[in-house]
Structures are given as C-alpha cells and as structure tokens.
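Of the protein chains in this complex, one is absent; all others appear in place.
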Amino acid sequence: MGGNSFGKLFTVTTFGESHGPALGAVVDGCPAGVPLSREEIRSELARRRPGGGGASTTRSEADEPEILSGVFEGKTLGTPIAIIIRNAGARSSDYDALKDGYRPGHADWCWEAKYGLRDHRGGGRTSGRETAGRVIGGAVAKAFLVLSRISFRAWLQNAEGVADKAAALRGEGDSVGGVVVCRVEGLPPGLGEPVFGKLDAAIAGAMLSIGAVKGVEFGAGFAATDMRGSEHNDALLPAGDVWWRKDLPPGVPAASFASNHSGGVLGGLSNGMPLEFKVAFKPVPSIGREQKTIDRWGTPVPLTVRGRHDVCVCPRALVVVEAMAAIVIADLLLQNRAARV
Amino acid sequence: MGGNSFGKLFTVTTFGESHGPALGAVVDGCPAGVPLSREEIRSELARRRPGGGGASTTRSEADEPEILSGVFEGKTLGTPIAIIIRNAGARSSDYDALKDGYRPGHADWCWEAKYGLRDHRGGGRTSGRETAGRVIGGAVAKAFLVLSRISFRAWLQNAEGVADKAAALRGEGDSVGGVVVCRVEGLPPGLGEPVFGKLDAAIAGAMLSIGAVKGVEFGAGFAATDMRGSEHNDALLPAGDVWWRKDLPPGVPAASFASNHSGGVLGGLSNGMPLEFKVAFKPVPSIGREQKTIDRWGTPVPLTVRGRHDVCVCPRALVVVEAMAAIVIADLLLQNRAARV
Amino acid sequence: MGGNSFGKLFTVTTFGESHGPALGAVVDGCPAGVPLSREEIRSELARRRPGGGGASTTRSEADEPEILSGVFEGKTLGTPIAIIIRNAGARSSDYDALKDGYRPGHADWCWEAKYGLRDHRGGGRTSGRETAGRVIGGAVAKAFLVLSRISFRAWLQNAEGVADKAAALRGEGDSVGGVVVCRVEGLPPGLGEPVFGKLDAAIAGAMLSIGAVKGVEFGAGFAATDMRGSEHNDALLPAGDVWWRKDLPPGVPAASFASNHSGGVLGGLSNGMPLEFKVAFKPVPSIGREQKTIDRWGTPVPLTVRGRHDVCVCPRALVVVEAMAAIVIADLLLQNRAARV
Partner (left out) sequence: MGGNSFGKLFTVTTFGESHGPALGAVVDGCPAGVPLSREEIRSELARRRPGGGGASTTRSEADEPEILSGVFEGKTLGTPIAIIIRNAGARSSDYDALKDGYRPGHADWCWEAKYGLRDHRGGGRTSGRETAGRVIGGAVAKAFLVLSRISFRAWLQNAEGVADKAAALRGEGDSVGGVVVCRVEGLPPGLGEPVFGKLDAAIAGAMLSIGAVKGVEFGAGFAATDMRGSEHNDALLPAGDVWWRKDLPPGVPAASFASNHSGGVLGGLSNGMPLEFKVAFKPVPSIGREQKTIDRWGTPVPLTVRGRHDVCVCPRALVVVEAMAAIVIADLLLQNRAARV
C-alpha cells in the first residue's frame, strides 16, 4: 500500500495535483448496501470550499464530484468507489515565480530533494487541495457510520478570536494558525487494535497526515502531564441505558465513566465515552510578505508568494479533520468484527 | 498485518503478556549485513528497566534477550530476527484482586468489552512490559541506522521538577506524568511518504501507540497555533558542508534553514534539520490510593491497586520513545530507496 | 489495502463496473522520473480490445485513456497516477435477462451470496472489462521496467489449433480455453522476497486473480512431478558477459545455468535466467447455448446468455498476463532495493 492510501479494511486512496486535470479518491472496502448519493459527497465538499469569511482564499471551485464506480441504484456495491473532481479554477500563471524558488514553510525543496522533480503549479500534490480527496473518503465513511449512529463534529477553538486576528492579518499579508477540536459520538466500546493499531494512534497518524498539522492531543492531553493519577483517572460507574449493551460479550457488564480526562480512549480502545481530541494547525505558510529563501541554483533570493491563499486554514479544515476521523473509525469498526469467534 | 505489527518494509511484530512465559519481537525486513550483537539488545533493554530513582517500580527483571534467528556470525541475514525475553519476576498473586475489578485509567474493561476475556495478571498484553518488545525492535533499527550516522536522544523535560514531584507522591500512593522530548539527528532530507505516510504522521502514530501517551507535537507544536506565518516559517539558506549533498538528485541545491520551528519536517518530509518532537505522558494509572470502579458483575466497588508500579513512567519510557522513532526512521529510509528511478 | 489493490511498493488499485460511467486504475509508488505518455497506455489497451479474428466479442470500445494525475511534462512525479477510461459501448439492455438469473460459470450467484446485491449489467465488476485497469497498471510498470531492460512477452500455446477450434465453436454458440505462455527477460538475480513474497508466489497470485484462470506452472511445472532430481536440477556454470555482474554484492561470483527447468526461479528468487510460466484459461463461460440454472427465487430455469462475448479469451488476455507480470516485477524490483545495507 503506497503512501497515498489509508486504512486497512476501509481503504481510501487519494490522487491528484492542484493544477492537473482532476483529483479524487478511490474508497475500497466500504461494505455493500450503504445508501450513498452524489449530494452527500457534494455537501461535504462544499464545507471545504472557501467561505465568505475573511480567512479564506478567493479561489473558489465548484468541486462537482462525479461518481465513476461502486454505486448502483443508490447503494454501494462492495466494489471500489471512485469519485473525481475536475480542476477548473486553476490559474497556473500565478505560480510561475515559484518554479525557480522554494517557498519557506512548504515542502517544495524537500520534495525535489526526494523525487528530483516537482509540479510547481499550485504546490502540485502538496497543495491543500489534496484534502478534497480526503473529504470524499470521509463522506463515504460517514454514510456508512451513520447507520451505526456514529457522528462527527469539529470546531475551531476560540473561533471569534481567530477570526479577528485573521481579518487583521490579511491586510498585512500574514497568516495565523489555530486549534481544531473534534468530538465523535456514538462509538461502541472496544474499537481499536492493540498494540500498534490503537484508536488514538490511528487518529494521531491521520491528523498529522494533514499538511498543516503540528500536534494532536487526546482528552486532557498535554495538560495531563501535570495531573496526578488520582485526578486524571476516570472512575468507572455502572452504565445506564446504553444502546451497545446488547453487543457486549456474555458476562461483561456495561460501564460508564464519571469523567472523560482520557478523551474516550483507554489503552488504545474506545471506552464508550465521546472521543475527544485537539489538533494544532500552524499558520498558513503562503504569505504575501517577502521572505528569504534560495532559488534552484542555491542562491539566496527574496520571495513573495502570489496566488490566492487562506489567512487561516482552520475553518476549511474542520471537514477534513472530521473526514480523517471518520475514515479511521470506519476502518476500526470493520476490523473490530474480527475480534471474537 | 495485525495490530501487533508496525512498519511496512522494516516491520516489527511484538508479542507476549506480562505474566506469560516470554515476550519478544520479530523484526522482518532488516537489510542483510548489519552488525548486531546480543549486547546491543541487552543494553537498550537495561535502559527500560526500573532505575534507582524514586520514580520506578521495584519489580526488576534481568531481561536477558535471546536471539533465536536472523543473525549469523554477528551479522543480520536479511531473514526475520526473533528475540525473546523470559518473564521471570512475575508475582501474579499480586493481581488476584484485579481478576474481578476493572482498574480506572486502564484498558481492563474495554479489553473485555472487545474480546470477551482477558489475562488479568499484570495487565496481560496491556502491561507496560509490552514495550520491551518495542525496545528490541528499536535496538535492531538503531544498529541499522547507525550505519547512516542517524542518532536518537530522548530526555525528560524539566526532569528535576518531575523527580521531586514523583518522590513526594510515592508516599501518597499517587503518580505523575511528564513530557518527553526526542531529537533525531543525521536524517537526510526527503524521508517520509506523502500523503498518508508522512514522517510526522508515522512518528505520531508510533508515539500514540505507546500506552500512556496522550499527545504529540512537532517543532513549535501547539505554540505554533499562536504564531504568525511570518514568524513560524523557517527561511531557507544555502547549505554549508552537509554530508548528504552527494545523495541529492542532479540539479537540486543543498539547503539549510535559519530556524527550526517546523521541527525538521515540512510537508511530511524531513528537511535535513534535526527532527524534534514532544510526547505527553499521562500520570501512571496504577496508584496505591483507593479508587471507585465496578466489578465484573457491574457492582460499584472500591479498588486499591497493589503490585509494584512506577510513580512516573517517563524515565523508563525514554528508550521506548527512541525505539519507536528508530523503527519509523528505519522503515522510511528503506521506503525512500524507491523514490526515484 | 482492499481486495482491489495489488502490490506493496508499486501498488495498482483498479476500479469500475462494466457498464458504469468509467473504469480505471491508480498506480501508487511508481518512482519519479519515469518517461510516460498517453500513447503508451493507449497502445497496451489496444492489445486488449477485440481483434479481427474469430475468437473475440464484437463489442469494441475506443478505450481512450485519460491521465488525471501523477505525470508532469512527460515524466512521473512520484505521486499517484490515476488513469480512467469512459465506458462507451455498453448495451445494458442485453443484460436485462440476467437480472433475475444466475449465469453458470460466472460469479453472479456467489456475488449476491457475499454482498447481497450486484450490478447485473455486463457482469458489473466481475466483467472481463475489469482487466482494462490492470492493463493500465501494467503499462506504467513496463514504462518503469524498460529502463532496466526488462521485457515481457506472452503468447498462446498452439495458437493455430485454438483459432481453428474457436472458429468452429462460434457457430455452435460454444467456447474454448487455452494455455498462455509468458516469458520475462532481463531480470537480475535475487528478485523475490522469501518466504511468502517469493517471485513465483507473487506471479501465481497475480495470475489466478485474472478471472478465467484455473492454473499456473513454472518451468517444467506439473511435468516436473515425474522427473528425477538429477534430471530436473539445473547445473550452475560460470556466467559469461552478464550485465548485472556489477550489481552483485562483493565476493559473489556471477552464475549461469545449463538448463532452465526451474523456469528462472529458485527458492522464490529470480536466478538470472528468463522467467517462464504457463497460465491455464478455462473456456469462456458466457455461451449462446441454453444452460440450466436457477433464478433469484431459487426456481430452476433455462438461460441463454445474449450480449457480445469472446469464444476464446486468450488472444485478448495476453496483454493482461504481461501486465500482471510487469506489476509483480516492478514491485519486487523496488522491494529488492531494501535487501542489503
């Protein structure tokens, strides 16, 4: 499985460069019989598009998804679901200056050091536009998971403060980061594959695979490092009326927890509480202010990034965070079916 | 690949319960010709053993590794390297009380909810003792990576403060967490597999797979969320005398960076700077103080965890953090050989 | 990695139903810098199209490939290469009768038993048309392997006899099978990953994944079961002027073999001789003669398959056999880069 695929049973492969003909995703391993419509894909993609706020790029593409395979008469077939989006709004000429210079904060130079060549137009494969493929995968995962009443919600921590800052910085040609919080409800206990396939390990890998992410934490997270065990441990209680009680193995009592410092994950397994984690996004590296870099001959040059860019990527990233979480959960839910005889 | 294997080309599979006959690891995919001795494994394992400080458990096992396969006349054969450690110091009777009660902060209940049964002795597979297998894998990875001059160093942030706190809490039967910092030097640029196999994604997944870890961040990490793009971006400079210059593709100049807010990773690829990340460990959940929980019949009961436990797991976890990082790097270094024609 | 992906480092994912909007493939892990043109893909696809002979279906589609990603200025980028073909020549109404009946020799009923629903039009995903995606993957693999002077040639054993038989059977509404022989030249010694990733194991898995294949054998194959060891063993000789001599590890002499009963593979590794194997194709199951089957209510019914079908699939399968072999070899060639320090 190449670096562009994610998941073991529910597998999402994304493809596409920012200014190539199209991008998309192939979802392999989605169970047969899931109701899935083009409209569901489209509405998730719409959440990734630049909004009306002051924080987003002014490049706006319709992002019309086309389902090429895997769906028949409104239901998934169990076969790979390929969905593409044509690239329409590309203004490659904006990027001509980047052909010879390496943008600070971007993978430009590392990419060339690895591959020897790159598509400089709009960042090619390293563009944030790559996340559209993830959103497609996430939309399919959500369509599957909604059948198990599992839901996802991500929001920007201190959204008002960030928006204020972003509005101010747009004028200066600068950018800002933010923290995205994500909460997953409806998880049955026991999801996650010890030892290396833990629920939190899978989520962490998924989050750090998003271009601008620099950190992730679960429940109390870094703050837990200052807590005592007696504070941090979540006490177990007899569970009330939980829907997953019938799915417990014989002889295992239903449990609940008096608090959720763990963020819903213990020893890498979901514990029936909401899964809660935070994701740190760095400030957008493409800024209008002049920066120091080198050109392709190794000579120091000043560089000003033109083109249309977000001041803060977080508002558009919410659906991406949810999508990656949904893909992880769909995969672990299927893997969990193999846990017992 | 089951949940107990990690890595794509350099693959480590660990096995073993805390109080079973033995635990160990199988390392598959280590290149042939790596000098490897039992002594290297043993000295890494010794770092994981309880130290003389006030923070560690008093259970101390010799942890004598036995190399069962894969090494011939002091060199790796290219075949799987199986190494085991016998469990000697187990006092299973300490855990009899845990057979019927679920420890807060542990996976006990989740494990039963998933599998329907568990080995309660010492936590079984969920014991911190499982990390011995990771240390074995890490020792092999390091033996391979030292040939490329890649080195690993982890330390406890504010070690003195944590030690003071741990010493105080031992008397109270309580525990404490901490932040482990890790630095990897000698990485050539370009390691990491976009999109989902990014260097930081792989490290993050590896770190969160360690039982007590609740967060990870790279470079400026969560603090980056408050920085401006113009502050956070690391300016590119012409590189000085770097050893990897000869390995760059034709026509690509060597670059260096004026700062390292990125923590050595850009767009998921190493950039030639030291890789730097921080790992949040929660306080040890096994504490001597009485806690609230339920028993296997769902009845609320008080529980006091006996047995020998760490007050702070961080000192012993340093080698585990390094081990997982080494396994990730070994894997990505091999994958990177396939990047260009 | 779902069931629609093949390969570990050089990974091909295919998608598409016979009568859906499009089918195609995503090739992930092709090294950067491989010259690749649309024309190369098209010419391989043309070999899979129905020929002028008497053995092929009369449905003929242009099979115009569109490269959506992964290629920039005529070279591969190291990113996933997505290529699609629109389905144009579909006459779904031919298949209306199949909606309610299960075709003998086809997966129709098994598919429903597994997934609960199916796209009956043209066999959906189980159609031979699925192999177009493999041919795309094979074309990319060949473009990479030609840089190492590795070449593929498949032919139909006793082609004249099969053609005669096929011509005769077309009139009777019946079909015939055949044996395809494949020879790969230019393999350096040492390709293959012991124990389970052997060269012949990978080729065998690849061949049996082709719909109509019922057997595979290497070198002397089944005939070897009647030979003595002293007959079958291929004696080693000092090698003459072999191009891969420079790639041997220090101290290892170049060897050749006096015969090739092994078919070029020893202990799962290529031995420098041509790789030779044979593939058994069953007669095409879609025949014009009336057959016994059951309908979707379990009632016995007679069934006559209409639509356009091959009398013998072998002529069109040659390029598919080559494609799968090329994908296997590309994958193992990349994996082999990790064999030694």
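Per-chain numbering from 1; labels A, B and C assigned in written order.
Rule of thumb we're sticking to: a residue touches a chain if its C-beta (ideal position, glycine included) is under 8 Å from a C-beta of that chain, and two chains touch if they have at least 3 such contacts.
Keep in mind it's a predicted model, so treat the numbers as computed, not measured.
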Tell me which of A:Ala46, A:Ala62 or A:Leu147 is the one touching the absent chain.
A:Leu147
Could you pull out which residues of chain A are in touch with the chain that's been left out?
8-9, 29, 31-34, 78-79, 144, 147, 194, 334-335, 337-341
When the complex is taken as a whole, what residues of chain B touch the one chain not shown?
1-5, 8-9, 11, 13-17, 20-24, 26, 28-29, 32-33, 66-70, 72, 75, 77-82, 84, 114-119, 124-125
Interface residues of chain C (partner: the chain not displayed)
1-6, 8, 14, 102, 104-107, 109-117, 125-126, 130, 169, 174-179, 189-198, 200-209, 211, 213-222, 224-239, 248-255, 258, 262-263, 266-272, 280-287, 289, 291-300, 335-336, 339-340
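One rule holds in what follows: only the chains that are shown with their structure count from here on.
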With touch defined as above, tell me whether chain A and chain B contact each other through largely the same residue numbers, more than half shared, or through different ones.
same
In terms of CA centroids, furthest away from chain B sits chain C
What residues in chain B touch two or more of the other chains?
8, 194, 335, 339-340
